[in-house]
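A single protein chain has been omitted from the complex, and every remaining protein chain is retained in its original position.
When the chains are written out, they are named A and B in that same order, and each has its own residue count from 1.
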Amino acid sequence: MHGRIDQHQASGQGVGARLPRKEDDRLMRGRGQYVADIRLAGMQDVAFVRSPLAHARIRGIHVPEAYRDRVFTAADLVGVNPIRAVSGLPGFKISEQPVLATDKVRQVGELIAMCVAPTRAEAEDIAAAVVLDLEELPAVHDMLQARAPDAPLVHEHWGDNIFLETNFEVDISAALDAPIKVSREITTARQCMAPLEGRGVVASFDHRLDQLVVTTSAQMPHINRNGLAECLGMDQGRIRVISPDVGGGFGHKGILLPEEVCLSWLTMRLGHPVRWIEDRREHLIASANCREHHYKITLYADRDGKLRGIDCEATVDSGAYSSYPFSACLEAAQVASILPGPYVMPAYRCRTFSVATNKCPILPYRGVARTGVCFALELMLDLVAAEAGLEPSEVRLRNLVQPDQMPFDNITNKHFDSGDYPEAMRRALEAIDVEALRARQRRGEPDGRRIGLGVSIYCEQAAHGTSVYSGWGIPMVPGHEQATARLTPDGGLELRVGVHSHGQSMETTLAQVAHEMLGIDVGNVRIILGDTAMTPYSTGTWGSRCAVMAGGAVATACGDLGDRIKRIGAKLLQQDVADVELIDAEVRGPNGSVTLREIAHTWYRRPQDLPKDVDPGGLDVTSGYKPQRDSGTFSYAAHAAVVAVDPDLGAVEILDYVIVEDGGVLINPMVVDGQIFGGLAQGIGTALYEEMPFDGAGQPLATTFADYLLPGPTEVPAPRLDHMETPAPYTRFGVKGIGEGGAIAPPAAIANAVNDALRRCGAELMRSPITPHRVVEAVIAAQGAGRAAA
Amino acid sequence: MSTLALTVNRCAVDCRSEPRTSLADLVRDQLDLTGTHLGCEHGVCGACTVLIDGVPARSCITFAAACEGAAVTTIEGLDDDEIATELRAAFTREHALQCGYCTPGMLVSARDLVLRLPDADEHQIRIGMSGNLCRCTGYVGIVRAVMSVIAARRARGIQPVVGGGRAILGPAGSGHGAAKADLRVASPSAAASVTAPRPAAAIADFTPAAMIEQAFEVQHPPAQVAALFTDVAAVAACLPGVALTNAADPNRIEGEIRVQVGPIAAQFAGVARIERAADGLSGRIIGTGNDRRSRSSTQGEIRYRLKPLDAGRATRIDLTIGYTLTGLLAQVGRSGLVRDLARRLIDQFTGNLERKLSGQTVMPAGADQHLNGLALLLGLIRARLPRWLGGTTRR
Partner (left out) sequence: MKPAPFDYARPRDLSSALSLLGGNAGAKVMAGGQSLGPMLILRLAQPEQIVDITAIDELKQAEISGDELVLGACVTHADIEDGRVPDVSAGAMRSVAANIAYRAVRNRGTIGGSLSHADPAADWVSVLAALGARVTLRSVSASRQVSLSEFIVGALQSCLQPGELVAAIHIPKRSATAHWGYVKACRKTGEFAHGQCAALIDPDVGSARIVIGALDAAPVLIAKPAELFGGRVDADYKTRFDPRVADRLLNEAGVTDAVHRHIHLTVLKRALQEAA
């Protein structure tokens, strides 16, 4: 396998090549086609009437007489089923999310009516004229309060607000006598994924094919089709879902939207195309949110910093409804399975609660539960280090799984596949120069700011498949990933894959894989994705899986296609197939060579020249792929941050940032770097800027980008990046999934750095984001405590 | 609808648009120039940035009508532009885009920076690009790409252009059009045909989200002061902007309160009731109302407690005023602005109450002229309560 890679690196296009992207040109000329760019004859716009209240009974919806035929409510949607995302985990309580609210609304922004007009502005005028008669009910917006016995109930018939409670325990009693015991409560804020493009749906009906066509900005078009068929009660064959260019996903577009169901119904009812384009206000207040965790956590360790165990109670605010297909419990259940991190952990107990509140449903966001888990665990490790009198990095080095233990099955039965975790940490420390940094801290800063160093390390299960997901029992279990490879009559290659690309550069990296297999110039490779009618079934793009799964599928399909090409080529060269090779898009034998173009021409245009026993499948192959072991690849990274904290203004500046990452073999290092840079920016957002606050009535308060702060160019430094490339043992080319990793470790590294900076003044921050107000508050509180002690 | 003439990507175009149509919607929906993207529609994210008269501007918060006669360049108009061509090459080399949604606005802003910035200073480039958000790249490639183009051009001896070449004053795009007749649009009549439902008969208790306490003293015995609080209409009328629609039942009144903060105007229609302790020395007024237009609702309560002072000759009045707000108006993130409005309203309320108890009818100094119910309030005061006399002191 590796010999092959080396051979094609010479051409600069295969696996490992830093190839510029095929998709760039159209995007840079404004010729990308996002859902809002689609124009269909007769199309009208939809605006929704949404709930202004977090929890209310609907007493009436008053529609002005003039708009009776332009406004539709739940009463109109006869035969449309609510969205149900059930988990098979025992004890899971089912929520039914009506696509338009029926008797009750359970979150601000919940859909109540849809209004249709020739333009969005007019549709909004109609929406504004609809009058709601709502009886406000007590709302619960705090997940810990929601667990209390007297809390208002989001779903009355449940009797409580718990979607799911899980318990996991291994030998915790063995840890309880440890000499070091540190306990804290740690909180991560509710966030919005905020891709620059929001959601959007264009729905129309193709009478020729008797097909509903739903164009939607989505990561998983085949899964959306599953959900639409269930909600609409239609055969899958009568639904086509297209996802065009997508302006960023990050998990936000991995959900079946009630709006998709509504628009589908509406176009069939009205007989003309309709569209709804999510605006930023809708996105922030009404669409899915993410990341809100609370941990009550205790770490046990020996005096030398060796970890003895973790005891944790984790709560995740799942919002009002279980989102399709990942469900309301994936996040909390994942917390329990990954909290021990990349460490050897002898004892462990974790109890989790997925809690319903009167807020948007949560969705897995880049990193899913890992970002919160890394934040909680790595902040605690710094406290263990302080108790043990060790450098924080030393505690990590003493507890990380060692390279000679690989592959390693950890306490929650995660199978860490390969790598050298301590080496990643050592390289990061060397790059950041800990000694120089500590000396600088002792000197102090002329401007009065305080310098801090923080490290964090994680390992990330990615591209995990059937064996893992069948256990969750959610509506989606990934199986074999398929790809179709087809040679066109003039020798070009068409690849059809069911995953999608919304920034991940699949049009380039999958072409590189094809080049690796067939030697074809990437300029002659065309990638077709984002359309259920044109691609094989796939669970789509999520979980850092595309490079591993779609890359493997493309390699397999191209390999099979290559075999057929060689057989035809051998016949044309009048050689035995065993004597020919497929190199640089040519079949070469001892007596000469024949190009892909000539072979394709023969199959399509001159079949009379084909061998009698030619494979009738021709130059069109669909193959499937699954790694030898589908428990996932484990990429990992050590992050180190140096920050300067202004204790009087609370401002945090990132002075230096180092990432040492192991993503296995890299298909395109430039693309991998880009994923890590982008992940870091989102991690900085989680650490310092992004928060969706609510008031006491469950009203969301960050409803514009002036309130919900995304990091900009001055908030995100250029990190220093170092790669380790330990090939994954079970995947094609040794590739590991890395798409999410960049966003996992930064909040922990930055928070540890801030706490390191403020340690001497006694302040400690255990909640994200670390805002100026929270820093100053902690500093003032520490000063007060200091005075009180003196 | 009106006709609008402007130049887009060097072509003269005539469009018909409503005054409320943004420049972004105009180029996207009428000219099919969909490379201009909408990312926030409130001027923060920069995805919609285009050139207006050669300088970058937000097309989402610039109304098309305001660009009459202007020259607009969208990303599609930069296909052959020299700087944009260099930037595109640098962007692809440095992997400065992933999903591509922010890219057109990014390139428009970057082009302006390449034109104006004296040298390839990374910090200045980051500041200069800070009005364009990217969610994918972490800006690493973008900053490198812009730096490389600036460095290469300055190395070739191409000098920066101050102000991007703009020589006239005023907003970009302004000043071309001849004076326009006043454009009228048909207001949607149907909207007016539905009246907001009154809140239900029951006025529910609630937990206020915000509380403000005030106290003052008057030179009158508590019993006299207590008498005022039996007149709900009179007390309610001390709130600026209140207009009563039904005060027949002294324990339950209906009315409206109009509040305005800057360009935001809301009119809450609602009901209020009063509860009094047996001795009349304490009680509360509780009310609830809806603003139909913003789909916002508010609940408020005024708790009062009267304490005798100076051997029963004077009274100290303690007020605790609490309110909640839900809906669009509550979701304005900078809640401090709403708090300031509430504080000003309550200041005026207590001031008015104080003046009323003192028998003054003068217009309070510095009163907020925008609180349109004020005149009505003063009328009520004059009509109902002319005889309270005596000085007051604020605490």
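Quick note on the criterion: contacts are C-beta pairs under 8 Å (C-beta built on N, C-alpha and C of every residue); 3 or more make two chains touch, one makes a residue touch a chain.
Just so it is clear, the model here is predicted, and its values are computed rather than measured.
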{"item": "Option touching the unshown chain, where B:5, B:55, B:158 or B:319 are the choices", "value": "B:55"}
{"item": "Candidate in contact with the missing chain, chosen from B:15, B:33, B:65 or B:99", "value": "B:65"}
{"item": "Full-complex contact with the absent chain, from A:23, A:124 or A:311", "value": "A:124"}
{"item": "Among A:72, A:421, A:472 or A:689, the residue in touch with the chain that has been omitted", "value": "A:689"}
{"item": "Residue, one of B:35, B:141, B:173 or B:270, that touches the chain absent here", "value": "B:173"}
{"item": "Sites on chain A contacted by the missing partner chain, in the whole complex", "value": "119-121, 124-125, 128, 279-281, 648-651, 689, 704, 706, 709, 711-715, 771-773, 776-777, 780"}
{"item": "Residues in chain B touching the chain absent from view", "value": "2, 18-20, 22, 25, 41-43, 46, 49, 52, 55-58, 60-63, 65-66, 68, 109, 112-113, 126-128, 130-132, 162-163, 166-175, 177-188, 261-265, 293-294, 328-329, 332, 334, 336-337, 339-341, 343-344, 366, 368-370"}
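What we mean here is this: only the chains that are shown with their structure count from here on.
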{"item": "Centre-of-Cα separation between chain B and chain A, whole angstrom", "value": "34"}
{"item": "Contacting residues of chain A [partner chain B, same complex]", "value": "20-21, 23-34, 36-37, 39, 52-54, 60, 62-67, 108, 119, 121, 125-126, 128-129, 131-133, 135-136, 194-197, 245-250, 279-280, 285, 502-505, 670-671, 673-674, 677-682, 695-697, 699-708, 710, 712-714, 716, 718-719, 742"}
{"item": "List of chain B residues in touch with chain A within their complex", "value": "18, 20-21, 28-29, 32-42, 44-45, 47, 74-76, 79, 88, 91-93, 95, 97-104, 107, 125-127, 129-144, 188-191, 193-197, 200, 204, 207, 209, 292-293, 295-297, 324-328, 330-335"}
